[in-house]
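In this view, the complex is presented without one of its protein chains, the others remaining in place.
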Amino acid sequence: MNNTYILLASCKDRVGITNLITGTISKYDSNILRLDHFTEYENENSEEGQLYLRFEFEKVDSLKGALEKELEQQNIYFELFDSSVNTKIALFVSKEDHAFNEVLLRVERGEIPAEIVCAVSNHEDNRHFAESLGVPFYHVPSNEPKENVEEKMISICEEHGVDLIVLAKYMQILSDDFVNHYKNKIINIHHSFLPSFIGANPYKQAWERGVKFVGATSHYVTSDLDEGPIIEQNVIRVNHRYDVKSLKKIGRHVEASVLAQAVEFHVLHKVIVNNGNKTIVFD
Amino acid sequence: MNNTYILLASCKDRVGITNLITGTISKYDSNILRLDHFTEYENENSEEGQLYLRFEFEKVDSLKGALEKELEQQNIYFELFDSSVNTKIALFVSKEDHAFNEVLLRVERGEIPAEIVCAVSNHEDNRHFAESLGVPFYHVPSNEPKENVEEKMISICEEHGVDLIVLAKYMQILSDDFVNHYKNKIINIHHSFLPSFIGANPYKQAWERGVKFVGATSHYVTSDLDEGPIIEQNVIRVNHRYDVKSLKKIGRHVEASVLAQAVEFHVLHKVIVNNGNKTIVFD
Amino acid sequence: MNNTYILLASCKDRVGITNLITGTISKYDSNILRLDHFTEYENENSEEGQLYLRFEFEKVDSLKGALEKELEQQNIYFELFDSSVNTKIALFVSKEDHAFNEVLLRVERGEIPAEIVCAVSNHEDNRHFAESLGVPFYHVPSNEPKENVEEKMISICEEHGVDLIVLAKYMQILSDDFVNHYKNKIINIHHSFLPSFIGANPYKQAWERGVKFVGATSHYVTSDLDEGPIIEQNVIRVNHRYDVKSLKKIGRHVEASVLAQAVEFHVLHKVIVNNGNKTIVFD
Partner (left out) sequence: MNNTYILLASCKDRVGITNLITGTISKYDSNILRLDHFTEYENENSEEGQLYLRFEFEKVDSLKGALEKELEQQNIYFELFDSSVNTKIALFVSKEDHAFNEVLLRVERGEIPAEIVCAVSNHEDNRHFAESLGVPFYHVPSNEPKENVEEKMISICEEHGVDLIVLAKYMQILSDDFVNHYKNKIINIHHSFLPSFIGANPYKQAWERGVKFVGATSHYVTSDLDEGPIIEQNVIRVNHRYDVKSLKKIGRHVEASVLAQAVEFHVLHKVIVNNGNKTIVFD
């Protein structure tokens, strides 16, 4: 089963799309291991839907080319992945280690089938974690013009053939240029259960409001800060006994696991970003 | 979208099955609204998988017959449903109202697209709930030989054309004959998070053990009591402050929502029972 | 254990308060069954805390008077309840039945130790549910000046000696006058996980944003609409397959259970509202 292709595709829904694809796959004697065909309607009275597809099927010679040709002819948006090729991840981090270590360790453990090819940080705090696992660590201080900083980071990423940038509590705002350079290839973890408590000191806001849950949201980064398509969210219950410091601790735990889950979904090619601002996650 | 067919199918996995079905659907110019193709392997080294399919597609004249013929020829196990035909449910209940009312009210509210055609009970306690919603209520006391009791119940179910029996806290054990008469057509709610605390007074056992969660399990009824294929489970967190009575209260809440969810999955034709003792739920 | 007093108290924290109270209780030979003493600090460096207390102790002659005198002398805010006296609830509702029935049935079942003394609605839809359980149902249409409407409602509540108004999806805005007349005595269920998606059609907003959870918030009503002290919140996980209608269904389920839980906390005298805008819930 490790020797498979994964196809993500999307188009305005119409009769026959899936049959076209299964036909080609079948013609090349490839077996489909999993197929999700989901048509999104806002509600049951909607006239027109958007089709989202995910196929996982056996790798067979020449099938790839044939499929690509066909999908292009049909004007269907698609991405085709070889499941044996690991996504190359750059982990960006500042001082806090929790999200960074969670992703690092899950990859190390083989739970997330990816490769952490480098760690980039504006601080030195997490160097030893990266290096103890053999991951090259680059200290790129943020006290230079953002343009220079980002140029350095892009050059590091390019050197390592990075496919995905994971902001594991990287506390610098990225420029629109940088973000657009890696469209839907940057995953962030937001320190709150969006859209709640946007802004400064969300845990203090949450404490003052007496909320009963702390949450976190992982999303693709767009130029609209913290508002990109949501990949994963989760919450942990709290109560009045949690002070601001304890809420932050819970926040770290939920941030770490939500980010790692989002990265897993991405590298398993389970996520399609729609035209608007949301994702389809074939979990 | 209400005018659709739903196909559930399963067979030993082989190349081309899904393409065969999409081909037929496409030939009749029917649009697929949702398709789940899942191949079950125990792990990544398993050689042979079992294929489970669920299709939802537009109703088109003659398509049904053509599809049925094809699936029969291919020796594929399948069920084909018309989504506009509501499942007719008989609700069986004893004294407790919680699971009974939850299913009744969700159906009444249109949340579960089904019809409660009758309520059957060995007690009178829930008559007013049934009748206030216009559901015929049959009191079938259990102080007669089980054979007679079940004969009466079967006759009531047949009179109402019952498709599904929901045991909403019906506290009598059904005979193997009765169960086999309605294979995979009886849904039960088990007063525990299986396989924990099987037997008498599970909440007392749970309290003595100091568990941190109370759960419930909804499953199809087989002749092996409380051991049929699981459709849905859930849990609610508790703590040391819950005495046995409070645990029972929480148990009722989780039972009610788990049973109602299981019934919803069933009537939406989202559940396939495999050859063993488990379900695939395309939720 | 049913014959107990419950004391809720709060004051600026200082040495000896709890000892003063336990001393008096002990002097009258009353046994304490449960005691929660919680001092709220924003964080570990805060200098001054606010003390919140909840005592449950055996009812003993003359103890009540003695305790009240003492707490008044010490200038401590307090409320003292007799646990054998059930809270008298008026259920306000509009057309939707889910929250209304959940509270009604939990009370009927003895899960919430309270008495529903009347139901008030601007519609007739829920009359049969109320009346089938023997609860007087008052239809107070909202097409009159709000002043008149609220005058009628107050008069109904006074006639029935109402202690608590539960807005179980009552879709009219109450005037500040009405709200102030029942300070911390009106519980609402908010159709969203506050502070998310405030405003019109929150489920459509949630769907467009692709959130992974639907939530609900129960709170005391203050003149600041939907912003009163939170008593209880909960969430249910959803995914991209939920359309707006399905999100609303999930929303109803979480609303119903969150509201019922909040009402239970209130009638068990487990909630203290602090000076700001939050609650201490000794769950």
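Per-chain residue numbering starts at 1, and chain names A, B and C are given in the order in which the chains are listed.
The working rule: contacts are C-beta pairs under 8 Å (C-beta built on N, C-alpha and C of every residue); 3 or more make two chains touch, one makes a residue touch a chain.
The structure presented is a predicted model; accordingly, all values stated were derived computationally and were not measured.
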Contact partner of the left-out chain, one of A:64, A:123 or A:249: A:249
Residues belonging to subunit A that touch the chain removed from view: 34, 97-98, 101, 105, 109, 111, 128-129, 132, 241, 249, 252-253, 257, 283
Missing-partner contacts on subunit B, residue numbers: 38, 40-44, 193-197, 204, 207-213, 215, 229-230, 232-235, 239-241, 243-245, 276-281, 283
Footprint left on subunit C by the chain that the document does not show: 1-2, 13-16, 18-19, 22-23, 25-26, 29-39, 41, 44, 49, 237
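What we mean here is this: only the chains that are shown with their structure count from here on.
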Target subunit C, source subunit A, minimum contact steps: 1
Farthest-lying chain, centroid of Cα atoms versus that of subunit C: A
Interface residue overlap between copies subunit B and subunit C, same or different (over half shared): same
In subunit A, residues with contacts to at least two other chains: 38, 41, 44
